[in-house]
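Complex shown without one protein chain; remaining protein chains in place.
Here the chain labels run A and B in written order, and each chain numbers its own residues starting at 1.
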Amino acid sequence: MSFALGFLPVLFLLCGFPIFIVLIASASVALVFFMQMPMPVLHQTLFGALDSYPLLAVPFFIYAGELMGRGSITTRIVDFVQEGVGPVRGSVGLTTVGTSAIFGAISGVSAASVATIGRAMLPALRKDKYPEPFSAGLITAMGAIDVVIPPSVPMIIYASAAQQSLPKLYAAGVIPGILISLMVAAYVIWFASKHKIGAERKFHWRPFLHATARSAWALGAPVIILGGIYGGIFSPTEAAAVACVYSMFVTCVVFKELRLRDVLEIARTTALFTSQILIIVACASVFGWLLTVNQVPANLIEWINGLAVPHWMLLLTVNILLLAVGCFIDPISAILLLSPLLVPMMQAIGVDAIHFGIIMTVNLAIGLFHPPFGINIFVAQSVLGLDLKTIYRGIIPFLLIYLAALILITYVPWISLGSMRMLMG
Amino acid sequence: MVDKLVNRVETLLALILIGAVLLNCVNIAGRYFFNYSITGADELQIFGMIAISFIGLFVVSWRQRHLRMDVLVRNAPPWLQVMLEVAERVLTLAVALLLLFVSFEYVARMFQLGITSENVGLPMWIPHAVITIGFALTAAVTVVQIVARCRAVFAAGKKAGEV
Partner (left out) sequence: APQFTMKLTTTTANDADVEWLNTLKQGIDARSGGRIKVEVYPASQLGSAPRTIEGVTMGTVEVALNASGFYEGLDPRFGVLSATGIFDSMEQGNKVLNDPEIRKLLSTYGASKGYEVLSVFMHTPVAVVTTKPFKTLNDIQSKKIRVPGSPLFLHTFKALGAAPLSMSLGEVLPAMQNGTIDGAVGGNTIFTSLKFYDVTKSMTYLPSTHIAVVAIINSQFLKSIGPELSAIVKEEARKADEHIYKWAIEDSEKSRKLWEQNGGKSYTLDGADAALFVKDAGASAEAVFSGNAKQQADYKVFKAVAEKYRKN
């Protein structure tokens, strides 16, 4: 069994086989040769993994991002930002951090953030001559902030699996989200100063006002979407569809840049990206199903429980477990599998369940861009066309920042709980 | 010929995507302005996304656009690359055929049981069948690719023999 679920996937992965083949072929071998499990489970789980409403935000936001990028919405926003921030070192990098955080308040699915923000910011980062690995790492890693800042699909799943209050969880995610953003921002400033990036430009009122006027329609997109969600007109998933229609309207009717034919052509590209990404999500879920029925997570936790180590060590061990799981399983399955087992264990040593929800979310957020199976990496690869080697290289510093933030969030409960108390009263 | 089919399928998937977007927005407008919701609008959009993902697999396979971790393999010696390519094609075909078989049985059973969806009452074998179709088409293009590859190798061998 460990041959089929442990050795084979690693081998197939190293052979450079398509990721979906890596996952589904190993799972099939496990089913056919090692388990007395009816084969229909393959089909059932493939279907079940994608039968999820929040997942719709992925194709919709990719589509919106593509429409904005093919029309001039993206470049208008980029010009506005560049004229506005003036001679600050690392301004475009900082803008990427800021927009990712704002997008985090719109969407609950990280893959959507990487696609949309990446489409918008990558050209600007290139224009300012940021090294490609840095940009790749920045975009993929900052996309993960999406699940820490509310709304967040992983938090919805945690709230229901661990029976915790979703509003409290959302409130508890705000300061950790800001903390991670600030830490990344500090790194961006340091990196830009060291490599002397983007300081020649000076701030002038005239081009800034011109850029503002040119970008008014483009800036309407975030305003309408944020206003719509928090004003109670539509849900975060629906916001993705609204973003598509707004982008169609602005590019086709207001700017007259795209024709209906282009809208269809962009939908074709989006369908292809969607398939590339979601087929991996579906196959990963089959893999997760097999791990569950083989009691792998339960055994791991039993093992940890038997360690009899001090509390701080136990927390560390659980973090390592979550990181390891996050590398191979998507956050939603990971939360479903682990939270019923881990939450009672954590509560027993006095860790608040809301605090632990944030620890778990940040861990799994890291898993979203942690090699090899981070879904954000695949999005950057497919939608942004970035080279895998470039992404892997660029991710490392950001990974270290996230880990540092994770340690703070784990051992300073106030970061989460203080955030909750401040916002919930 | 395959190219033409792939293009048509891709356009169909694009139309499904646009349809889902519009349905979603019509539903928002209906709910907000007219206090009216389309029953099962969310269900239909999800089924559309599932169709895009699985039937799209065939388009992705034909265009050879699969996501993979090929950092190591790219610097491998040519003979190893050829062997891995052969292994990949065979494995893909095997997986696609297995899933075609498993999924066909599943869909046939759904059809027999007459299970319908929660909100629109759509027979569930229809959305489930996109998985069968997706893997059938993927198996077919993999065969076409294997045949084309064998022919190329054979032709090259013949040329080498003549010289």
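To be clear about the criterion, a residue touches a chain if its C-beta (ideal position, glycine included) is under 8 Å from a C-beta of that chain, and two chains touch if they have at least 3 such contacts.
Quick caveat: nothing in here was measured; it's all calculated off a predicted structure.
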| item | value |
| --- | --- |
| Chains still shown that are in contact with the chain withheld from the display | A, B |
| Touching the absent chain when the full complex is considered, from A:Tyr230, A:Trp303 or A:Trp414 | A:Tyr230 |
| Among A:Ser2, A:Gln163 or A:Asn299, residue touching the chain not depicted | A:Gln163 |
| Chain A residues touching the omitted chain (full complex) | 36-38, 40-41, 44-45, 47-48, 51-54, 151, 153, 156-157, 159-168, 170, 229-237, 289, 292-293, 295, 336-337, 339-340, 424 |
| Absent-chain interface as seen on chain B, which is shown | 31, 35-37, 39-40, 42-43, 106, 109-110, 113, 115-119, 121, 124 |
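In this text, only the chains that are shown with their structure count from here on.
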| item | value |
| --- | --- |
| Centre-of-Cα separation between chain B and chain A, whole angstrom | 24 |
| Complex contacts: residues of chain A adjacent to chain B | 12-21, 24-25, 28, 32, 39-40, 42-44, 46-47, 50-53, 55-56, 59-60, 63, 233-234, 238, 241-242, 244-245, 263-265, 267-268, 270-272, 274-280, 282, 371-372, 378, 381-382, 388-389, 392 |
| In the complex, chain B residues that touch chain A | 10-11, 13-18, 20-22, 24-25, 27-28, 32, 42, 45-46, 49-50, 52-57, 59-60, 63, 65-74, 84, 87-88, 91-92, 94-95, 98-99, 102-103, 105-106, 109, 127-128, 131 |
